[in-house]
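Quick one: the structure is below, questions incoming.
Every protein chain but one is kept in place in this view of the complex.
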Amino acid sequence: MGTGRLEAFSDGVIAIIITIMVLEMKVPHGDRLNDLLPVLPVFLTYVLSFVYVGIYWNNHHHMLHATRTVTAAVLWANLHLLFWLSLFPFATGWMGENHFSALPTALYGTVLLMAAIAYYLLQQAIIRSQGPDSILRKAVGRDWKGKLSPLLYIAAIAATLFSPWISEGIFVATALIWLIPDQRIEKVLPRSDV
Amino acid sequence: MGTGRLEAFSDGVIAIIITIMVLEMKVPHGDRLNDLLPVLPVFLTYVLSFVYVGIYWNNHHHMLHATRTVTAAVLWANLHLLFWLSLFPFATGWMGENHFSALPTALYGTVLLMAAIAYYLLQQAIIRSQGPDSILRKAVGRDWKGKLSPLLYIAAIAATLFSPWISEGIFVATALIWLIPDQRIEKVLPRSDV
Amino acid sequence: MGTGRLEAFSDGVIAIIITIMVLEMKVPHGDRLNDLLPVLPVFLTYVLSFVYVGIYWNNHHHMLHATRTVTAAVLWANLHLLFWLSLFPFATGWMGENHFSALPTALYGTVLLMAAIAYYLLQQAIIRSQGPDSILRKAVGRDWKGKLSPLLYIAAIAATLFSPWISEGIFVATALIWLIPDQRIEKVLPRSDV
Partner (left out) sequence: MGTGRLEAFSDGVIAIIITIMVLEMKVPHGDRLNDLLPVLPVFLTYVLSFVYVGIYWNNHHHMLHATRTVTAAVLWANLHLLFWLSLFPFATGWMGENHFSALPTALYGTVLLMAAIAYYLLQQAIIRSQGPDSILRKAVGRDWKGKLSPLLYIAAIAATLFSPWISEGIFVATALIWLIPDQRIEKVLPRSDV
């Protein structure tokens, strides 16, 4: 079993997740600026989550590019990642509607943390399936971003005890770290028009 | 007519089903733990349904991998399966919102039962379309999982008369049986990068 | 420009339409049979619309199978068809929630009528793009189903003045006529694994 249908299914799920998040921005009933303003925090969390899901899609894409065959372990590790990504709209909506208060922010951080762990497990499952000469292991290298992110999310969850705004700052900073695109895999792999 | 577009369409429908189920987890209005707790049963049913839909996607994928051409009977048997899968969000939402009470649990079991029957009918339609040397018939073998599951769902539906928790236990146990991936088809088919 | 991405996009839109129709079946708040019963008419309209969208997907698939290149006219005729199909969830929800009363049934018939006309226009656009030796023209033949359906929908719309149940009967009968799969194109085209 190759990666074609796994990619297509993951793309479908991620495309839907990224789009239904916007449904949490409820259309206000009035038509004045004061009616629109309460939507602003929901909009800001939407931007943040859109960037995170975009990062996941981007990295997922690169990772599967370095994958040839899909074992049962890889398939379920991929569904496990999609599961945590599918909780983004809920966590985003709760944090946005409550204007970044402590518990919703902590839950948001928890979903980010679980998604990061799920991504790491998927990466390990692919590396194991590729044996000792794994091209993905070589491409990933020391993976400092993948190892740093969960620690940052844990710090952000803990920071909600003091001020959720510190947590938001960590979320934004972590997204910026990832926005520098993951060109490691592109370096190892030869160019191709997949 | 080949399997390409049938797979793509099924993937699309299943990806949407798996994702809109999460919409039944309504964002609570308050920002405290007490506001979040009522969402927990909905979350647990979501996990259960996510696993079931994941199992169906996985098995569907393997089954179409052993299929070459799509007859009209196969096409409609596939749409019939997608129909019952599309009722998962409704059945999941009703069971979750009512905290696993009897009738919603029985309805959930009924949807599982109908989806299992629809899957069996699709399998038979493909086998018939392949003639006496059907590669899928060989791959499926005695199909004890496919034959056992409907009986377990019927038992779970009946058990709601005594305690819905027995039914939930049966649902979880049946999912675990299926989580052992269906490697029968992989054994019979040669490896390929489809 | 070939048909690949047009098919993929149409599949995506149709898969979403078929799945969000189920969202009109709102999860009832109580957990008793009396709470579930009001959902029954919505469920029945959902079944009817699911079958109609399934028929459109099926026929659309066969039609594009007999198409090689996509002109601008074909592309917009296809979007025009998708537009009317996208109104199915609204028309289905309104008819179901109002238990098949006259005006919602007439609107449902109107959407069916407009979709049938849009399908015909798309077919003509493809035939024109293929020139005098159009393979689709040969495949479609006299197209009695395509010509009869609009007349039946008009009859169903008119019948809402007397009894919407006559209209529902016409809708079901028309769906059954189409359920006999469109094997005309399969006969003309050579078998291939597209």
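Chains here go by letter, A, B and C, matching the order in which they are written, and residues are numbered from 1 within each.
Here is the rule we go by: a contact is a pair of C-beta atoms (placed from the backbone, for glycine too) under 8 Å apart; a residue touches a chain by one contact, two chains touch by 3 or more.
The model shown is predicted, which means the values in this text are computed figures rather than measured ones.
Q: Which is it among C:43, C:90 or C:120 that touches the chain not included here?
A: C:90
Q: So which bits of chain A touch the chain we can't see?
A: 7-8, 11-12, 14-16, 18-20, 22-23, 25, 27-33, 36, 47, 50, 54, 57-58, 61-62, 65, 179, 181, 183, 186, 191-194
Q: Could I get the residues of chain C that touch the absent chain, sorted low to high?
A: Where chain C meets the chain not shown: residues 1-5, 8-9, 12-13, 16-17, 20, 23-24, 68-69, 72, 75-76, 79, 82-83, 86-87, 89-90, 93-94, 97-98, 101-104, 107.
Going forward, only the chains that are shown with their structure count from here on.
Q: State the superposition rotation angle between the two copies chain A and chain C, fitting on C-alpha atoms only and giving a multiple of 5 degrees from 0 to 180.
A: To map chain A onto chain C, rotate by about 180 degrees.
Q: Name the chain whose C-alpha centroid is farthest from the C-alpha centroid of chain C.
A: Checked the centroid distances; the maximum from chain C is A.
Q: At the chain B/chain C interface, shared numbers over all numbers used: above half (same) or below half (different)?
A: Since fewer than half of the residue numbers are used by both chains, the interface counts as different.
Q: When the C-alpha atoms of chain B and chain C are each averaged to a single point, how far apart are the two points in Å?
A: For chain B versus chain C, the centre distance works out to 26 Å.
Q: Roughly how far is chain A from chain C, going centre to centre by Cα mean, in whole Å?
A: 37
Q: For chain B, what residues touch not just one other chain but two or more?
A: Residues 8, 12, 16, 20, 23 of chain B each touch two or more of the other chains.
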